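Note that this complex is displayed minus one protein chain, with the remaining chains in position.
For reference, chains read A, B and C in written order, and residue numbers begin at 1 within each chain.
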């Protein structure tokens, strides 16, 4: 695997590396870690990449690796959003599979372009909506699909963070609040898309309409840092999506609650090995990683016995494991693909539009078929 | 004290009785527990009320008690919403103070009428927004007022329940889902007003605009049983209010989170003796009942040492204790009064209007001054 | 009801008052609140007791009340341990029923004396092991009795507090650390007996042997403030009892875990409306107050719907309600009686003996039959 971005100071690059390699099916061997040749080599060194495979550009990497017998078969795109489309296009055109960080691109138009490219290329393509890799998220999805809750009536997904409540400082903050790099969405693009994907993934339903109230709360900020959305799903179910980066004290509080005709569930990312299940008779069950009652998806996504906590890196690794399966020609039904990526961009686009001038409820639009 | 309603089969009547008497400042000695004379006597017997003081009507009670040396000085109105105005009017006209259950009345017009009556009468008047009686809610309010969070930016208040997710059965459900008795709001009137009052009470801010998405989810239901609201506060802060009675598995999950410029807080009704406080430096403090750091309001609202849980009845009793103070001529700054009652009705009215035809953001309107 | 002790500055007196009166079956009308006549009147005033019924001694109270038509039928003994025997004897000899605070007496010999008096008197007698009054403790007991866990194998009961970790100050601390008033046990007598009763009550088993490690940790302290005990139950089950008043940061952390052949349970006093139930198949169920699955004892011990927390005062009130039933001639199978009181004293005695000179395992001894 080659990495695009993830150079010195990067947050998510090392996480991609660990996640990709955790199951020994993928190895990071090359990268275009920076457009500065020296910085790219320095970035590569942090991953124990040989200098000759730490390239100053993706183009250089694709060209050089093509000439190697052990050249890369896939890239992980871990650069800021505005680079995603270009990088993915170059890789796909070179016949290299792509695991792309979220959000898919900087704009919805770019996403539509990328969707066409992916469908045309017929190469493995994944989007790292990491949270869908947690075993108990997959268990939740399976239970909903099996009818444990009955018809879904209500979905509450929230994603509070507090790290941008003050003047944002540091590299991680800088690009996320800059429209030139992040695109038209701030918080909605950075974490809103995670919440959105989680909701659709577990509920097994697509959003068809929404209403949005986005704001740039911190003085001087251009992009939204606090988002309140109301949702309507295809079956008429109603929903709420809250995402915030100004909620002081919150770390990474992604939480999903789904309520159906005769059951409910509750999952929280900061305690990921637990899933609450509510029955209409008033019973409350705590499902835990390692439980004998878990279905195949959750079991397959676990590496340790019950009571030995797995976390974010393992969830992330589950996406890479799915991806490795795709590369081997297997199906990877749970791996977020280009459609999920596009839907995330549709969310950003719709939320920004709906919020502008208090536009009220707007249609979410259609995504292509397939995944 | 005399009670209006709360007869055989009543849920809230016995709770009013316990709460009122807990501190020995008020005693339930009479009641118009039912319009059926026999049932009223039977209802009274459950409270150990002598048959002669279990009246078939409020009018009868007021008349008879006026003639007694030990006649009642106050009534607790615990009957369904559509009786509140009439009962309160009769009591006030008889010079009797009133503790009224929520929501204040069945309609906003009634609430305005009642407001005039209360102001004219100059008698003690309280509304049992019970949750504002919890010691740690009062602590939260005091900390916000003292600036612990800085300027408030965001308020998330939610109140999920699940008990009306199926076909509603029993007396408690019956009147709450009947517009003739409940008024124009269902869930928003039954529990939305609690959430709303809690938010304004702790944040120390008034809502000025809102947007609402109310639905009657259970087939055949006329009144809303699930509510999603977006809020705007007077200082520009943004908010969300969720109330639901179809969230299977939820008991009485009232929860309030408030985020400011440099702090946040989190309180949950089902663990009422705890208050989470977040600092901008990333620190998380758990404030507990009995802590040495508590302010005067929380201390005054506590009856046991730390670690000895107080609950709903004690919170309720704190409102009655405040009320007893009012009757003695003291101030009761924390007791919800007529203004808070009217604001609850404004919420119901605005939410129903805003939700109709997806009306978008609407102005909340002005409440009178004073409390 | 008349109270013995509980005068100015008392902690537990007002709690007895609220608990006794909560269900309106008992009313506090008299008291010997202090041996100083003026203080007794002042103490009575805090409970709205008429001065003439605030007596300077129990003897005076018993004499005077016997002469009244509305004289007291019972006393609550809320004075320090060394007064219990004398007070209880005087009351019983006057034909007055007794609710006695724990521990039963100051010494085991006194307890044996009191046991004889109670059995001879044939009057209602209760001991306020408050925690057995919680609805979910009673549910736990019922489930164990019904075989939900199979044969019991292990019991872990712990009761950490931290309030005596420093130099003890104030009236509450003073008598508890003084052997002249508290008796031979400190922490073991003050809270160890609660933990012990809870364990036997829920497990439905009696302790037959124990090994103890008691210490006076805080410099200068005479009585134990930290206790570690190993237990053996009559069926061979093993157990641990930890009680501590020097565990800084702990409030009132009483917790009971019971494990059987095919199930386990966990209850924690600071979240008293929850009971965890573990099944041998790995399933985890959270039982909550108000649940439809609760048995008759838990339902009878609840006053509010699910999700409306009940707490310590309500648990305490359940003991008084049981007591009121006894007075009316009903059975009160769950109310701790003289046998439970004596067993608590046997615990203190055995623990102190076992701890002295590291005596190893010692027999717990036999208590009388009946309760």
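Heads up, the rule we're going with is that contacts are C-beta pairs under 8 Å (C-beta built on N, C-alpha and C of every residue); 3 or more make two chains touch, one makes a residue touch a chain.
Just so you know, these numbers come straight off a predicted model, no measurement behind them.
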### Message
I'm checking contacts with the chain that's been left out. Which of A:56, A:86 or A:306 qualifies?
### Response
A:306
### Task
Determine which one of C:248, C:296 or C:333 touches the chain that has been left out.
C:248
### Message
Touch as defined at the start, partner being the missing chain; which of A:36, A:70, A:270 or A:330 qualifies?
### Response
A:270
### Task
From the listed residues C:149, C:301 or C:319, report the one that touches the chain absent from this view.
C:149
### Message
Touching residues of chain A against the unshown chain: what are they?
### Response
11, 14-15, 17-18, 21-22, 24, 47-48, 161, 250-253, 269-273, 288, 290, 303-314
### Query
In the full complex, which residues of chain B touch the absent chain?
281-288, 290-293, 306
#### Entry: Residues from chain C at the interface with the omitted partner, ascending
149, 153-154, 156, 158, 160, 162, 165-166, 211, 213, 215, 217, 226, 228, 230, 238, 240, 242, 244, 246-250, 257, 259-264, 266, 276-280, 282, 284, 358, 360-361
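The rule is simple: only the chains that are shown with their structure count from here on.
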### Summary
If chain centres are mean C-alpha positions, then the most distant from chain C is chain A
#### Entry: Central chain (by mean CA position)
B
### Computed distance of Cα centres, chain C from chain B, in Å
35
### Query
Listing for chain A: what residues touch at least two other chains?
282, 284
